[in-house]
Structure formats: C-alpha cells, structure tokens
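Structure incoming, see below.
Removed: one protein chain of the complex. Kept in place: all other protein chains.
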Amino acid sequence: MTARIEDTFAEAFDIKVSRILITAFDYELALACARETTGFATSIIMCPAEAGIDRIAKPEETPDGRVGVYAMICNPNEEKLEKQLLARIGQCVLPAPTTAVFDGLPNAEKKFRIGYKIKFFGDGFEEEIKVNGRKCWKIPIMEGDFIIEDSFGFIDGVAGGNFIIMAESQASALMAAKAAVDAISNVEGVITPFPIVASGSKVGSRYRFLKASTNEKFCPSLRDRVESELPKNIKGVYEIVINGISLDVVKDAMRAGISVAMKVPGVVKITAANFDGKLGKHKIWLNELFD
Amino acid sequence: MTARIEDTFAEAFDIKVSRILITAFDYELALACARETTGFATSIIMCPAEAGIDRIAKPEETPDGRVGVYAMICNPNEEKLEKQLLARIGQCVLPAPTTAVFDGLPNAEKKFRIGYKIKFFGDGFEEEIKVNGRKCWKIPIMEGDFIIEDSFGFIDGVAGGNFIIMAESQASALMAAKAAVDAISNVEGVITPFPIVASGSKVGSRYRFLKASTNEKFCPSLRDRVESELPKNIKGVYEIVINGISLDVVKDAMRAGISVAMKVPGVVKITAANFDGKLGKHKIWLNELFD
Amino acid sequence: MTARIEDTFAEAFDIKVSRILITAFDYELALACARETTGFATSIIMCPAEAGIDRIAKPEETPDGRVGVYAMICNPNEEKLEKQLLARIGQCVLPAPTTAVFDGLPNAEKKFRIGYKIKFFGDGFEEEIKVNGRKCWKIPIMEGDFIIEDSFGFIDGVAGGNFIIMAESQASALMAAKAAVDAISNVEGVITPFPIVASGSKVGSRYRFLKASTNEKFCPSLRDRVESELPKNIKGVYEIVINGISLDVVKDAMRAGISVAMKVPGVVKITAANFDGKLGKHKIWLNELFD
Partner (left out) sequence: MTARIEDTFAEAFDIKVSRILITAFDYELALACARETTGFATSIIMCPAEAGIDRIAKPEETPDGRVGVYAMICNPNEEKLEKQLLARIGQCVLPAPTTAVFDGLPNAEKKFRIGYKIKFFGDGFEEEIKVNGRKCWKIPIMEGDFIIEDSFGFIDGVAGGNFIIMAESQASALMAAKAAVDAISNVEGVITPFPIVASGSKVGSRYRFLKASTNEKFCPSLRDRVESELPKNIKGVYEIVINGISLDVVKDAMRAGISVAMKVPGVVKITAANFDGKLGKHKIWLNELFD
C-alpha cells in the first residue's frame, strides 16, 4: 500500500437535518419506499433537498415492531426542509405499500408537525392513536390504515464532509469509492447523498451565467492542457460527500471510508475539497482523523 | 378465478414526455443512476416531475455499445419539463460513475438542447463529438470524460392510465399489484411512476385548504362508516398508475397488468379511477382492452 | 389481530454447523459470492448441505478491515461437512472477485483445516501469513492474492427449528413468511436455509420408494378430500425452517419471526412441525417462547 493522505482539510457546512424511520412488512418494501423518497436529492445546488438512506432498523427498535429503514432529508433552510418533508412523505411514503413513518430524531428539541398536517388527507376520518407511547395519526387509505407520527424532529447537522480518491485507473478509484460508501453505510447518522461524485466542481466559470464548473485541475484528460493538481500516474478521481447529524459522525464516516479506500490496489492519494476556508464553517483535517 | 372487470373507464391526461438513455459499464451502475434520477417523482401534485425506469437496453442498441437503462421524465408543462431534465441529468447523471446519457426519443420533432446547456459545465474544455452518428458533447470531469447528447426529444404522451385491484386481503391485492408492475415492466414506452398506490384520492375535501383527500368509498377500514363502493369481502385495494409515450402503449400496459393481476388468488374485482370524464382527455374502457 | 399460537412444539435436530466470514471490497461482491456458496442447500434430504447467509459484517469486525458476510454451512455428518466446506470454498469463494475467507467460529474447539488443504492450489507459491493475528495462507491467483484462514471451526448446532403460518389467503401467508424471514435476518447465528417452504412434507408415502411426501392435511386444495388439519378459512400455509449455532438462538429466531408474522392481516394461526417427538432431540414449545 503506497497510498498517502494529503495534509489538507475538508470544508463542511451547516445544514438542517431531519431523519425519518420508514417501517414496512419487509425490507424490500421499506427500501423501495426509502429510495423513492430520497431520490433526486444529491445536492441543493439544483435538487430541492439532499437525502439518502442512513441504515436499516431491526424490529425491536421500531415503534411498531416491524423492520424499517432510517432515511435523512437535509436542507440549509428550515422552511424549505419542512416543505420537502411534507412533499416527500406525502407523495412517496403515504402511497407506498404497507409503510408507516415515525420520527427518527425523537430527542430533537425542534419539531415540524408533518404528521399533523398530512393527517388532513384523512378528510375527517383520521384518528389520533398512540404507537408504543408515541403520538401518531391513523389515516384510512385503500390498503388499510396509514400510521404517521405527529411531529418530526430536526437538528443542526453538517453537510459537505468529503474526501477525494485518486488512483492509477478509473476502475481502481471507483472500486475504492464503492468500498468507502459501503464502509460508511455502517456509521450511524450519516448519508452519502450522491453517493459517489464523478464530476467535482470549482466555484465560478469563464461563463458569466454559470456559478460552478468542472474543476479542470482534477481532470485526468486535461492534465496536459492545464496546471494540473494530479500526480502523473493518476487516471481516475472520485469524491465522496457526507452529510451527518453531527460533526463527530461525519468524521467517523470519513475515517471509515478513507481507511478502506486506501486498501484498494492502485489508490495513490487521498485528499479533500475545500475553498480555502472561505465558505464552510467546519474544517476537517484529514490527518487528524487518524491521530 | 372469479375476479371480474368492472364496466368502467380509466381517465387519462395529456402530458409532455421525455425519455433518456443512461449507459454505463454495467447494469448495477446504470440502474443506481436511473433510480436516483427518477426519484421523488410519483405525481406532479407535489413532486416536480413524474418519472420512472422504462426498461433496460442491450449493448447493441446503445450509441456507445454499453449496457443501458431507458428512463422517462414527464411534466404537463414544457418549460418545467426542460428544467427537470436539466436538474436531474445535471445533478444525478453527470456525477454518477461511468455514465453517459443519450436521447431516448431520437425521432421526436421537438427537442430540448439539454446537452448543449450542460456542456458549459466543461468551462471551455468541452468538445463536440459524434457517437455513432449522434451529435454529443465530451465534458472533462474527475473520472475521465462525460458524454452527453446535444438534444433530447420530447413528445405528447399520456399520464394517469390506471386500474384498481380489489382483493380479499391486503396481501392478495399487493401480490397482484406487484405482479402487474412486473408484467408492465416488459411493455416498452411506459412507466409506473409510483409504482404502486396504496392511498387513492378523491378531488376535494371537507377542509377548504385541501384539494385532494382520501377516497373514503374505497377504504376497507371505513366500510361501516361511509357509503362504501367496496364489495363486502374486500380488505385490500391498490391502484396502478401508468404514464406512456402513447395512448396505445398505456393500453398495452393496462392489459398486461390486469391479465396477470387477475391470476392472483383472492383478487375479486378490477376497476379504474375516473372523474366522470370531466378532467382527462382520454377514456380507456377496461372491457375494450380485452375485446 | 386474531391470530393464535397453537399449543404444540417444533421438533429440532442436532447438526454440525460451520460458519465462514467472506470479505470483499464491497457488499455486492461479498453477497454475490455468499449466495453462490450457499446455493443448492435447502435440505440435506437431497442437497449436499444446508446453508445460508447469517448476516453482514462491518469493517471493524473483520480480520482484514473490509466489509463482509457471515454464512453458515451445515451437515449432520462431520466428514461430509468438511467435504462441503472444501468444495464450496474451493469452487465458489476462491474464484470470486476480491474475496478472502476467515473462520466465523474462531472460538470453536473443533476445527477443519480447510485453508491448509486449499493452499495446495498455490502449487508451492503459497505462503503462510498472519492477518490480524490469525494464521492464514496467501495463494497467488490471477486477480492478485487469495487469503484464506488455516482452520475453520465447527460446533454442534441445531437444525429444523420451525414454525408454520396459516392465513386466509396464500398472499397473506406469504407476506407473513417474508416478514418473518426479514425479522430473523437480524438474529445472529441463524439461517433460514429454504428460506420459505411452500411444500411441507410428512414422513412416508403410499409409494414404497418414497420416504417423504406432501402433508395432505396441510394442503388447502385437499381440504374436502382428506381429514384436514386446516381451519376452514385457511387458503395459504408456509413453513419457516431455522438452523442455528445453539438452541437459544433458534428460539430467538422463532420468537422474532412469529412476532412479526402475527401482525400481518389475514394470518389466523401459528403452529409447528413435529413428528410426535420420535425423530428430533429438541422440543421447542411455541407458547414457552413468549413466557
């Protein structure tokens, strides 16, 4: 293993994070629902949210004793986050077969009353119930009754934790990126909204109307045309972006991902994306992860 | 088999349909990208588009000779459809590993210049190329080069083709719904954006602020409280909604789905959702499908 | 919920159990290998082993720090079990991309020297190495080096733990069976080798040459032709069979599976398969599971 970690930092941002727990009669149903609910949500640059699957849940940890999936939905703006929760739960969880949905951050101080608002869909036939001590709504629908918790917590989390994998071949970099994503899937409280980024960007462009454009210094096919930041033998580069419920879990995820990525043959260097500290509040130094 | 088909019609609407062909080095990569690209897109009531996967493509039918996935993205409004294509391709296909994207409706007369617009991301390093005779752009990115066709066709298609499955148990109705979705996946040019609807709605509600609410006449748990339209033995109801590139393929999909749904033990009745012909342009009579 | 648990017992047997830990660079590769390795292994009646996937493993619990999958392989006969391990690891793990394989029962007293035997495939180029303190062999192959632990533990476990789900429809029984299997997947140290049994058998048959045949008393389509043991409203029946590393975990799995199966609408009764205590050593009374 000759991969080395560059002495640099990932620049991360504040973001509002909500976390929902979708339950169903089996994992296939819960996961299909979670994928639809968290789709079109890689980056708030042009998506209405950043979202992804956190982890699967065992029956003994869900309010209704069925299997489940934790998903996270994020937006820097509180009002927009609430709208996204209403739309994504209302359009992607409510209609999904056998699902119920509960607050995945029950200890959060701030709450959106998503269930309270969606229950009006019951047109007066909805009823308040308790599920394992939690205030929920039972809404009659075609398949039976849909159960949704009254309120959903949200907290101040972190977006844009990241690291960049450089390798001797596109495939080596991709294998390392996949390995990293799977390792990160075991860290609670984080998502990789993309989940793998093949097209990193820089701020600005030569076109007046475009605020972000390809980061030519990291493009293997432009090595001979620009002042490249790529070592000579690099032919493939991917970035992993991580959002989390706290700075600590984002660091845990970066550590887990980098550790396994460096084991993949052909990986040469791990670095991170930052903007010289001008944009994000949090600096995560790569080397400090492994102290 | 004692299931019967009600003498009624599905009411379907006009919609603008685009179709993209995502290629990659393997199906797993192409499908993961297509799922993210078509997520959060069950219904334009609160989602920004209706979208889904049409079918997988063989290497010999793709411009770059790799495996692929056809996906459809729909919106009744032409301008909104273009914005959705820009956002979904720009945020979910461009960053996805090893993908390229081509027009899935090359014979359409009307085109959006999606590739032309996204190529500016290349910040001047992009180049026009031909891929199997098609005008494309090659944009340098971190993993190598991203290939995107210059223009993407869109046509006048049909949304809201549907049928409703009623069964003696929730599980029988769901098994039939799954069987229908899988049968429909073999019909070219259609998607099931939900893909299964557990919560059918009626127009309006008792609440002034709510335009749609649960269709209580189809809710098994409300049978004794409302004038139910459910036969006595019905305990589970699901709806399948279909969008397609033409009225004919929507009919083909309905026929394929209904045929297999009726084979599932416990299915009692097939009907369809309509609004007495007041809202949609197209009436699809269920019985005529089987003439 | 009106499902009830019959006052009866599951009859379980002794079996030799081995457990292997397959690691790889991502879960997709590890799971594909584990599925091939544990295939054709539902029942030792006509399969050469009973096998299945126990659970996925996190990087921090595997000797090589990569993600992994625990799989179990069982046979009542010690010699046959060793042969199965040699054949399944040699033919299905060794050739699988990026995999390594470690002992999943490192504390077992009895060991098969599987790695020691398979290392001869290295034709003299193999080397002994330590991986996180474990004695392993490094065998040069086309993709690089294959790592296999020297010895694999096996213990006296339990086979044939079971319960039977009866429901008002085939689909309800199947949905409950799926829910049970997914709940059981969270219990460590067990597999469901079938994973769902649609065709329960009785000992013997009217044909001299056949030792087992359909259990007609449990067949919904024979209710009117035989002395059926099915309540009147039963139209679908499935059995879940469980093997485990101890009687306790088999009981845990039965409890987890039954608990969630009973939540599925349409499930009427839970019972179990036994042979009046004549064949198996262990009696697991269903009601005692819930004391």
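Letters A, B and C name the chains as they come in the text, with residue numbers starting at 1 for each one.
Note that in this section a residue touches a chain if its C-beta (ideal position, glycine included) is under 8 Å from a C-beta of that chain, and two chains touch if they have at least 3 such contacts.
Here the structure is a predicted model, which is why all the values come from computation and not from measurement.
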Would you indicate which residue among C:D123, C:E227, C:D276 or C:D291 is in contact with the undisplayed chain?
-> C:D123
Residue of B:A34, B:L230, B:V249 or B:V264 touching the missing chain in the full complex | B:V264
When the complex is taken as a whole, what residues of chain B touch the one chain not shown?
-> 25-28, 58-60, 64-67, 98, 144, 175-176, 178-179, 181-183, 185-186, 256, 259-260, 263-265
Listed in rising order, the chain A residues that touch the chain left out are 28, 167-176, 235-236, 264-266
Name, in rising order, the residues on chain C that touch the hidden chain in the full complex.
-> 35-43, 45-48, 86-88, 90-92, 94-99, 120-125, 139-146, 164, 170, 173-174, 177, 194, 196-201, 205-207, 209-210, 212-216, 218-222, 225-226, 235-239
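The rule is short, and it goes like this: only the chains that are shown with their structure count from here on.
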If you connect every pair of chains that touch, what shape comes out? Choose line, ring, star, complete or other.
-> complete
At the place where copies chain B and chain C touch, is the share of residue numbers found on both sides over half (same) or under half (different)?
-> same
Sort the other chains by how far their Cα centres are from that of chain C and give me the top one.
-> B
Whole-Å gap between the CA centroids of chain A and chain B = 25
Taking each chain's mean CA coordinate, chain A and chain C are separated, in whole Å, by 34
Chain B and chain C: spacing of chain centres that average the CA atoms, whole Å = 38
Give me the residues of chain C that touch two or more other chains.
-> 28, 175-176, 264-265
